[in-house]
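With one protein chain withheld, the remaining protein chains of the complex are depicted in position.
So that you can tell them apart, the chains are marked A and B in the order they are listed, and the count of residues begins at 1 in each.
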Amino acid sequence: MNEMRMTGFSSEPSGQDPLISVRDLHVRFTTPKGPVHAVRGVSFDLGRERLGIVGESGSGKSQTGRALLRLTAGNGSIDASKMEFDGLDLMKASEKKMRSIRGSRISMIMQDPKYSLNPVLTVGAQIAESCRRHEDISKADAKKRALAMLDTVRIREPEKVYNLYPHQVSGGMGQRIMIAMMLITNPQVMIADEPTSALDVTVQMQVLALLDDMVRERGMGLVLISHDLQLVSSFCDRVLVMYGGRIMETLDAKNLDQAQHPYTKGLLNCLPRLDGRHDDLPVLKRDPAWLTEGGDADGGLT
Amino acid sequence: MMIDIKDLNIVFGSGHNQIHAVRDVNLEVAEGESYGLVGESGSGKSTILRAMVGINAHWTGSIKVDGQLLTPKRTVASRKHMQMVFQDPYGSLHPRRTVDDTLKEPLVIHNLDDRDERIIRILKEVGLGPEFRFRYPHQLSGGQRQRVAIARALILEPRVILLDEPTSALDVSVQAEILNLLSALRKAHGLTYIMVSHDLAVVGHLCSKIAVMNRGVVIEEMTEEQMRSGEVAHDYTRQLWTASHGYDRAALKTFKEFA
Partner (left out) sequence: MSDASIKPNRGLTAWLLADFPQNAFQARCQRAYIGWLSFKTNPIAMLGLFIVSFLCFVALFAPLIASGDGTTQDLANRLAAPSAEHWFGTDELGRDVFDRIVWGSRVTLYIIFLVSIIVMPIGLIIGTASGLFGGIVDKVLMRITDIFLAFPRLILALAFVAVLGPGLENAVLAIALTTWSPYARLARAETLTLRSSEYIMAAEIMGASKARVLFAHIMPMCLSSTIVRLTLDMAGIILTAAGLGFLGLGAQPPLAEWGAMIATGRDFLLDQWWVPTIPGIAILVVSLGFNLLGDGLRDVLDPRSSGGH
């Protein structure tokens, strides 16, 4: 199982225990229209690596990410035989303990920074505040740290940006500010749920490069949740392909073209290619059997 | 030429807050051609479409469609020849109207007969059975909604369809189905498309000619062959082209801002 996990991994010393270890994770929701089983028995390990979770809408990829922080909505329940973070049982941790973990040791970036930033505070104040919430330092120090962090996420003129309000910054800059806010507490794990899908491609690259640096330089573990199989495979070390709440296949990102599962192959084939012709794209045929059998439900673990 | 745009300028606001969204754009699209407009957000690509369909009246220059000069104010009859499909299939259908209501409205406005037959025929053409006719938008999936939006654009039998990021809100597997549908419809009806997208691969798939826009200016026009082989002249296009191939750490170092 360790070989499997570490294959796509390069720059950091490996071989330690995984940062996050999940076995047989289930997320269920009760809705007025009946129960919904969003995540059905997902298992994986996250090391100090870039792990991608790819799937279409409704595949349970976002719910998997949220369940790691126990941020599942009120009408949902999480169930797992094991969900550990750095030796700590996330299933049994108290709500108070979870609050101290969220944002300081495990951070999360959402798709749209506009909804995650407080509109009435300057972005700098929010970054400094996030720093002070997790560490006991003075206001002046927090500001210094915030400015340094803005610089780290490659914002030109950090002093100027520090005093801007969220509506005054562009989408790409907003997402960088979010990342700065999430990184200032030096988390061990970052869960990024479609962090770049609202951004232009060139900005997207820059944001991903930032996350890349954090994994390389700080040994952070990154979970990148996205619908974009090509993007994820070009960025991550390992990719979990999800469908219908289950993991269909775990892939080494480099060996994407060797994907075995018909779902992964179908997803790859139906993408229009820059170098492709004008013929009709192959249409993905879904097999109901994927929901019940086969696949790679244990996330490549034995 | 089916579409002939000359010296199109679009300016929003006035005084200090003035934004020159589109600058001196010239476009020519032949009949039956599929033309792509590519650019990042704020490049003015959607603004051009909005000026063409008459939602936005603040433009100068000339827009000719099928030899007819368009004015900022439109007559009802002139609307028939050009329709538009929007990006968000969740936002472009009225939530309180069934598919039938949505498709019947253009027929009522333009006084067309045989409404039932037309609706059933158009539903079939976009790959929805007649059983979907009385469903509400919330009872449809994203792909089905986009099919209804395409049916609504098509039911007036227009000659030009403007596509504003028609697949960017859809899953890739659904995107493939919609792209196939769009190219089949174009062939069947001899439609002329202008498609706006930020996704080079999608535009490259559907369109034979592609214009690249940045900050309101068309910086380059290329054919599909040039695009496929990456024979692009402008640095900005090259950067966009590289970024569309996925994450590439080495290439990122060469990226710069284009003003």
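Assorted remarks:
By definition in this document, a contact is a pair of C-beta atoms (placed from the backbone, for glycine too) under 8 Å apart; a residue touches a chain by one contact, two chains touch by 3 or more.
Computed from a predicted model, the values in this text were never measured in an experiment.
Touching the chain that is not shown, out of A:25, A:38 or A:181: A:38 (per the contact rule at the top). Of the options B:20, B:58 or B:79, the residue whose C-beta touches the omitted chain is B:79. The omitted chain makes contact with just one of the residues B:4, B:28, B:66 or B:88: B:88.
Check B:35, B:132 or B:193 against the missing chain and you find that the one touching it is B:132. Listed by residue number, the positions of chain B touching the unshown chain are 53-55, 74, 76-77, 79-80, 82-84, 86-88, 91-96, 98, 100-101, 105-106, 109-110, 131-132, 134-136, 138-139, 149, 152, 156.
Everything below uses one rule, namely that only the chains that are shown with their structure count from here on.
Look at where the CA atoms of chain A average out and do the same for chain B: the two points lie 32 Å apart.
Against chain A, the residues of chain B that register as touching in their complex are 40-41, 142, 171-173, 175-177, 179-180, 183-184, 198, 200-202, 204-206, 208, 224, 227-230, 239-241, 243-249, 251-252, 255.
Residue ranges on chain A touching chain B, taken from their complex, read 56-57, 171, 200-206, 208-209, 212, 227-231, 233-235, 266-267, 270-276, 278, 280-284.
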